[in-house]
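All protein chains but one are shown at their positions in the complex.
And then chain A:
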Amino acid sequence: MINKVVSGAKEAIRDIEDGHTLMLGGFGLCGIPENCINALVEKDVKELTCISNNAGVDDFGIGLMLHKHQVKKMIASYVGENAEFERQLLSGELEVELVPQGTLATRCMAAGYGMPVIYTPAGVGTEVAEGKEVRNFNGKDYLMEYAFEADFAIVKAWKGDTAGNLIYRSTSRNFNPVMAMAGKVTIAEVEELVAAGQLDPDHIHTPGVYVHRIFQGQDYEKRIEQRTVRTKN
């Protein structure tokens, strides 16, 4: 049986080098690959292009990589919670490509489905459309957007098995499944790693064929960005 298991984050990212393009799953701080981000910070690889919906916060998630100036270019849809990010952007240290969120997700999906482009109405008539092909289908304009190419996709799942099959939990699913499908090499860190056969095939969200390396992560902080509660009457 194929076994995709590696010992941990350090081994999983062993061949990520300066200048690589990485996809990182998560929405805000929800469902981010904490172990691999910490290992990338420790390894101090530079000049990275990161594709991720958000850029973390100042002291957590991708924000940790920004602080060490490891990121050359950020491709994201929303980067609002990160003062260091904004400073690097306004000073010109960091290159940023802002992409509508649905376009970002679908460009990942297209890569995983083996399709070179998508057509989407998002951004038609705005600065997002500059330099892009516009085609009219049934009376409506659409932008042509390319599938992403990433050297590595790094995702976080709830459960995984030794064959690389993944199950996500709740809204920490978000971008993880579409990014898992899109990497030339896909690394999955999971909260619970089980033997092949322990997960019901009907419940798999990401089939193991898309996953090249898997390990059980440690010490998940799972930080909450906006803790909102109601009180019992």
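One rule holds in what follows: contacts are C-beta pairs under 8 Å (C-beta built on N, C-alpha and C of every residue); 3 or more make two chains touch, one makes a residue touch a chain; residues count from 1.
Basically, contacts and distances are computed from a predicted model.
Colleague: Considering the UniProt annotation of the chain absent from this complex, which name among "NADH-quinone oxidoreductase subunit L", "Phenylacetate-CoA oxygenase subunit PaaA", "ABC transporter ATP-binding protein" or "CoA transferase subunit B" applies?
Modeller: Per the UniProt record, the undisplayed chain of the complex is "CoA transferase subunit B".
Colleague: Just name the one of A:Val128, A:Ala163 or A:Ile214 that touches the chain not displayed here.
Modeller: Only one listed residue reaches the unshown chain, and that is A:Val128.
Colleague: Decide which residue listed in A:Val5, A:Leu89, A:Val185 or A:Ile204 touches the omitted chain of the complex.
Modeller: From the options A:Val5, A:Leu89, A:Val185 or A:Ile204, the contact with the absent chain belongs to A:Leu89.
Colleague: Out of A:Arg14, A:Lys68, A:Lys184 or A:Lys222, point to the residue that touches the absent chain in the complete complex.
Modeller: Within the whole complex, the residue contacting the unshown chain is A:Lys222.
Colleague: Tell me, which residues in chain A touch the chain that this view leaves out?
Modeller: Chain A touches the chain not shown through residues 27-31, 53, 76-81, 86, 89-90, 96, 98, 100-106, 108-109, 120-128, 158, 169-178, 205, 222-232.
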